[in-house]
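Yeah, one chain of the complex is gone here, protein chain that is, but the others are all in their spots.
So, subunit A:
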Amino acid sequence: MTQCGPLAFRATNMLNAEPMKKKKKADMTIVIQRDAKKRRRLEKNIRKLEAKGRKLKPIEEIEGNRNMLKTLSMRVRKLEPLSFEESESRALLMKQWTRYKLQQHANEMNTIQTAMLSQQVALQELRNESEELYQQAILIDLEFIPFERQGPVNTPPISGYDVPDGEYVDTTKSFYVPLPEGYKFKLK
């Protein structure tokens, strides 16, 4: 007798695959070798990329606004040529200013020279007194650095100033462009 209809009932699901194999434990020496090889390649690539040089961020205040640069010819003012007296007085003023700056520079240099000289004399005297103290005196002062100072401000603090409410938001451009999803750098 032959059976022609399908056997419609099953006790368990059909298994169309072998049972899972045991995970093979990778050979340690091979793994180490593979990692060493990968490391060498990575290091080589990094060295190559570093040799190319890094790209500096643009300095906006130096480069200027490009749209503004295009309209530069429109912005030039047409001025009347200076009269003889005016140009003469300006030249004289410039000379006076130069003389003043020169004098200022000379005074400054003088002060610095005096300070340097007296420092040297003091150090020499100290050395005559005791070599040990001298050696201590010329050492690098570790507490001196960082040396932070604030320049003068436009106005003295306004007493009783009512500070308005507000916020500071850092908007510094980061220049960071993430790699596209799934991008893989090919090691050479």
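List of remarks:
Keep this in mind: contacts are C-beta pairs under 8 Å (C-beta built on N, C-alpha and C of every residue); 3 or more make two chains touch, one makes a residue touch a chain; residues count from 1.
We take it that contacts and distances are computed from a predicted model.
Looking at the choices "Cell division control protein 45 homolog", "Actin-related protein 10", "Ribosome biogenesis protein ERB1" or "Small ribosomal subunit protein uS10 domain-containing protein", the name in the UniProt record of the chain not drawn here is "Small ribosomal subunit protein uS10 domain-containing protein".
Across A:30, A:72 or A:145, the single residue that touches the chain missing here is A:145. Among A:17, A:30, A:72 or A:169, only A:169 touches the chain that is left out of the view. For subunit A, the residues touching the chain absent from view are 28, 31-32, 35, 38-39, 42-43, 45-46, 49-50, 54-62, 108-109, 112, 115-116, 119, 123, 137-141, 144-154, 164-179, 185.
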